[in-house]
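The complex appears here without one of its protein chains, the remainder shown in place.
Every chain is named by a letter (A, B and C) in the order it is written, and numbering of its residues begins at 1.
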Amino acid sequence: MGKRDFVVLFGGEAGYGVMSAGMMIAKAAVRNSMQAVVVNEYPSLIKGGLNNCLVRISDSPLTSFEETPDILGAVSQQAYELNVAKVRPGGVVFHDVGVKTDKVLPPAGVTLVPVQLVQTGSADMAKVMANSAVMGAFCALTDFSAEAVKAAITGEFANPVVQTKNLEIFEHTWQTVKAAQGAAGVKFPFALQPSPSPRMLLTGTDAVAMGALQAGCRFAAGYPMTPATGVLVYLADHAVEYGVVFKQAEDEIAAVNMLIGAGFAGVRALGATSGGGFSLMTEAVGFAAIAEVPLVILMAQRGGPSTGLPTRTMQADLNQVLYASQGEFARVIVAPGDVEECFTETFRAFNLAEKYQVPCFILTDKYLADSSVTQPFFDTKEMKIERGKLVDEAWLASHAPYLRYRLTEDGVSERAIPGQVGGRHVATSYTHGEDGFYSSGHKEYAANEQEITAAGIDKSFAKLPHILAEVPGIKLHGPAQADLTLIAWGSTKGAALEAMELAKEKGISVNLLQILYAAPFPAASVMEVLTKAKRTLLIEGNHTAQMGVLLRANTGFAADAQYLKYDSKPFTPSGIVRKIQEVMSK
Amino acid sequence: MGKRDFVVLFGGEAGYGVMSAGMMIAKAAVRNSMQAVVVNEYPSLIKGGLNNCLVRISDSPLTSFEETPDILGAVSQQAYELNVAKVRPGGVVFHDVGVKTDKVLPPAGVTLVPVQLVQTGSADMAKVMANSAVMGAFCALTDFSAEAVKAAITGEFANPVVQTKNLEIFEHTWQTVKAAQGAAGVKFPFALQPSPSPRMLLTGTDAVAMGALQAGCRFAAGYPMTPATGVLVYLADHAVEYGVVFKQAEDEIAAVNMLIGAGFAGVRALGATSGGGFSLMTEAVGFAAIAEVPLVILMAQRGGPSTGLPTRTMQADLNQVLYASQGEFARVIVAPGDVEECFTETFRAFNLAEKYQVPCFILTDKYLADSSVTQPFFDTKEMKIERGKLVDEAWLASHAPYLRYRLTEDGVSERAIPGQVGGRHVATSYTHGEDGFYSSGHKEYAANEQEITAAGIDKSFAKLPHILAEVPGIKLHGPAQADLTLIAWGSTKGAALEAMELAKEKGISVNLLQILYAAPFPAASVMEVLTKAKRTLLIEGNHTAQMGVLLRANTGFAADAQYLKYDSKPFTPSGIVRKIQEVMSK
Amino acid sequence: MSAKDFASAYTSTWCPGCGNYGILNALKKACAVLDLDLEQTVQVTGIGCAAKIAQYTNMYRIETLHGRTMPVATGVKLANHHLTVIVDGGDGDGMGLGMGHFVHTARRNLDISYFIHNNQVYGLTKGQTSPTSELGAVTKFSPAPLGNVERPINIVRLALSVGATFVARSYAGDLTHLTETMVAAVRHKGFSVVDILQPCVSFNKLNSYEWYQKRVYKLDTLDGYDSSNLSQALQIGAEWGERIPIGLFYQEKRMTLEESIPQLKDKTLAERPVGGADITALMQELA
Partner (left out) sequence: MSAKDFASAYTSTWCPGCGNYGILNALKKACAVLDLDLEQTVQVTGIGCAAKIAQYTNMYRIETLHGRTMPVATGVKLANHHLTVIVDGGDGDGMGLGMGHFVHTARRNLDISYFIHNNQVYGLTKGQTSPTSELGAVTKFSPAPLGNVERPINIVRLALSVGATFVARSYAGDLTHLTETMVAAVRHKGFSVVDILQPCVSFNKLNSYEWYQKRVYKLDTLDGYDSSNLSQALQIGAEWGERIPIGLFYQEKRMTLEESIPQLKDKTLAERPVGGADITALMQELA
């Protein structure tokens, strides 16, 4: 098998611009027909902590993190020490001349190249400019097209002075390294050529925000919380062009209640938060459900519990979202597995929220939110806005008296919004009758309070089969029949897909059952796949196998083996393949 | 079979004192060797809605609600109309003379007796005094001991004027009814005789509060929320005598964080709330867990979702408590099935919270919290305070440097509290190392962040087997072997126990698996029972069979049949027996 | 339209004599005076006795969670700023759980009218101390002999301090004054707060009709009271005891949040079409 990918790792403390260097290399690659994945890792510190930017490039599809660099650029001592062991045999490490390499030796077969990366001049400037030096050294040592990178630099810096300065440093470093190094290096193995059609390098964050705009989202409210903040920043940045209002709230409770207010008033609205903020939204989730106000929230998981690890990844909040708020009601939880699904499923969530008048949650994680991958432009032609039973004044006029919570077969009632003639009603967080009136103990309701109570709950659950019928609850990847079926959800999809290919090369036939919707749980489609599965391996980024538990609770099915990871790092294809081999050798 | 119970139902709008009338009758009975259950039902209104007070009396144990009155006292039109159909054949209905009985006729074989219940005089007084008239009529029509009731009235009213007035009305009504009625009546079938030892008539609310005081709880914080408020009122009322401080907080978020502050400072503290307030406490639950601060919270369920039905009962918040807060950590959830367990398990919760340094939840519901039952005095001699690894200064001095979060086999570390010499440390909501220091990205931790992250989560889960080993996870009631095994939890226990007896009389052998601890889930003991069960019937007060799902998720076991009720009323023995017969006839 | 056109079909469940009846009557009268278009009006309430008012009126209404009126009203207003948005809630609702929202909503200055039914107690939960309860007040949560030991919140002073642009107090026992105050509050373009003194006959035996009747006096009986003078308002606003001023303490013209957002210039968000957005430019940004 030929080389699948070329892996670049840049490391340095925040402020050295290693992330922007990595992104520029990736951009240069993507514009020239390559596929790239960029994964940034950084601690929850403003300065001082180590930032790593990993760039994987290939001429064939790449979907995941894999930390085996062919070349490492280390701007600082820490970046060198904590990363050098990861470099592949035959690889190259270039590091700032200030780095001491005698304390931690490189692996056998790895060459060290000292380079002047941190620049002279004012402290801050010197640091920032380091990114151009990193890129220069990188190109010199790999023969990656300097022209392509220079084009990326030119595109990046609008300010001509900064642009020129960066190009100079790039050029200078390139020259110096070329001159000094001679043979040392690791050649970039793929041929660059301009891409025939434009492709994006985009993150889950971008994709969710774009999906929301495509869906006609007009209002957003939120409070900063890593790793969800990006979506709010995106919408704030594009608010004026797209006729959107973003309101920063005083807390997440206010945010979600603003969204409910906007939803009640007929406007599509998006919230975005992470576990701690979602905890604060808990109560309002039930309010939206019982008042049947559409609600869409991006819930981006990070390391927990509690404040936990704000900038690290985990998949440990599924249960939180599944069971948030007292009582029982229908909800939708979709866990996109890649940026494309971030886009399409966010769009769908807005439709579902209005069609079924239920809270919808898009469950991502730090890794998916923050990592960039190559993505063709989205084809939006077939994407249809559906607002369900939102009625107009004509309908209202011919259906008086209007009952906002009319009991129907599919559990969905006609919805009127303020401003409409004939649609006046009360929406409420109390258990209520068809007209929204509170049922407990009022003379008008006392005699049939029990029926009303049960009917309200049944109404909510009546929606589920209809939702289930229209969503792509699962996806089966790979062969219909395989020796081993992986079960995964959310961002683990990427690593599992690559692992599937790797396993095939090793002669193991593997397929992947991706559970895309956690609620309503697609039990029937899941079992259709699993009853045919020979052996199963569940893969989740948490300690208690939350999806596995949900699966067993719904179907009685327990996977043959589990691969659980909760150390704050994403899954890798190689890690999964090792586990596959272990399982298959039993 | 002889008559098992005598059932009294008093109904009237709030303000007529039907609840206090019922309680006085029950007190009179309990002081005279009877067993009683008193169930109050009232809407979430201050005035106007119908209040029902159901009193069941027997000479043998009674554990549940059963709404088949032998005698109904209806103070108002609504009370008559909404209750009359419930009366047993042969029963009697006495009603205020103002009630019109022609619109809704009584069932066949039920006698109507009009009585002057609402008194003349100032409107408010007239209403309040109605309760003595109700009791007078009751005694006259049933030959229930007037002396016993008069003693209860005398005990109830400290103010001599009020006392005399009430006794007068009682006497007068008794006389009038006796004189007018002649043969009408339904005789109270049991013989009263003074109880040899004192017994209480107490609610789940009282029992939880008493358990907390017995456990040395010194601090409570909360915000009013039905049906949890009572516990806080109880503690506020006894604060001075028992050296307790109760702080009303501005919201439930403040309340739970005050509790955490107190717990950190070494004081046993109790919170009490219902679903909506618990939603607001969600975030802090994870904080307590990761900081390993003991936390005990009473979570009293009511009708949901959302604001729902504040004064009605349901068992639909188990999932909320099981999965509240982001991330994964150990927690304890005990669901007492009766007032005795409210007392003992609350006491135990305080021990567990300190021994394992975990959040502990006592899960009750409106029905259990509010209903009174006969209970002998608690025997507290064997109840031992256990504070686990709370260390003293001598220990600290000999174990420097102190590591607050030392990794240990049982997941529990030595705990020091402010004020102790040698115990200084930082407690934090971040993922942290053994000394509490935040691990992400700091130089001191960067190299082993992954290990620390996983170790922290493992530490929490290492506690579970130890907790499981010491708690009574389940209780098996009835014969070891039976044709049908009921599975129930929480307040459903009472109705299930009576149903078990009723079924036996009908020749069906039934036993009851009570799941007392929902977390850690006692999978092994549960399966020990269930593998021997011939047929199983799961009984829960919710729509989605939350405990059934938890059971299946943990063991793969699915019950043969389910009886789910979510109409805001408690289970009844007769309802369960009907279901048992249905299941056994299949 | 007359006041009765603003009532729902349902029987009220407030206690006989409750101050909420006066507030409901005044609100219906105010609606009539303002000739409010019911279809274009949203009433937002919380949870509590006060909040039940939404069951007895008949515009568009949303009975939210305890303490969350302000953000829901903010969402409604930003979604459709042509709507008239009226908020009703209790003192516990607004000054307990809702405190943070209140302060922030005030500084935002949306065009919302907030009527606080201030009975100085938690009514619906049967009588606990509220953030406005008097020092020494004996309730279920602050039993005798000590009573409440936390300094009560003076809603008027707080509203003034945090930037509300219309701050008034009225009294549920004075229908005319309350109606007029409500009318002025709704007419005010900006965040208006009305602290409504409301007797709770069941759980607040202290602050009764008689208690208020003896103390309440009208600001406009003060010589030269100037409702554009903030420091005077703060000073008189502090008065609470033998005499309790009611009336308009302060009014200020300040740009509302809606006005400051360019996206809301020509259309409401609700009027904009859903769908049809072209995201090509966004995709190009990332290519």
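Just so it is clear, a residue touches a chain if its C-beta (ideal position, glycine included) is under 8 Å from a C-beta of that chain, and two chains touch if they have at least 3 such contacts.
From a predicted model like this one, the values you see are computed outputs, not experimental measurements.
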| item | value |
| --- | --- |
| Interface partners of the hidden chain - shown chains only, full complex considered | A, B, C |
| From B:V115, B:I169 or B:A254, residue that would touch the chain that is not displayed | B:A254 |
| Full-complex contact with the absent chain, from B:V18, B:V149, B:A269 or B:V391 | B:A269 |
| Candidate in contact with the missing chain, chosen from A:N131, A:S306 or A:S413 | A:S306 |
| Hidden-chain contact residue, picked from the options C:N109, C:Q128, C:S227 or C:T268 | C:N109 |
| Interface residues of chain C (partner: the chain not displayed) | 97-100, 103-104, 107-109, 131, 146, 149-153, 157-158, 161-163, 231, 234-235, 257, 260-262 |
| Residues in chain B touching the chain absent from view | 31, 198-202, 206, 210, 213-216, 218-219, 221, 238-245, 247, 249-251, 253-269, 283-284, 287, 291, 377-378, 380, 384-385, 387, 417-430, 437-438, 441-444 |
| Missing-partner contacts on chain A, residue numbers | 44-49, 223-226, 229, 232-233, 236-237, 239, 246, 248, 250-251, 276, 306-307 |
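Convention: only the chains that are shown with their structure count from here on.
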| item | value |
| --- | --- |
| Intercentroid distance (Cα basis), chain C paired with chain A, Å | 41 |
| Distance from the mean Cα position of chain B to that of chain A, given in whole angstrom | 43 |
| Distance between chain centroids, defined by C-alpha means - chain B, chain C (Å) | 37 |
| Contacts with 2+ other chains: residues of chain A | 253, 283, 287, 291, 428-430, 441-443 |
| Chain C residues counted as touching two or more neighbouring chains | 11, 13, 47, 65 |
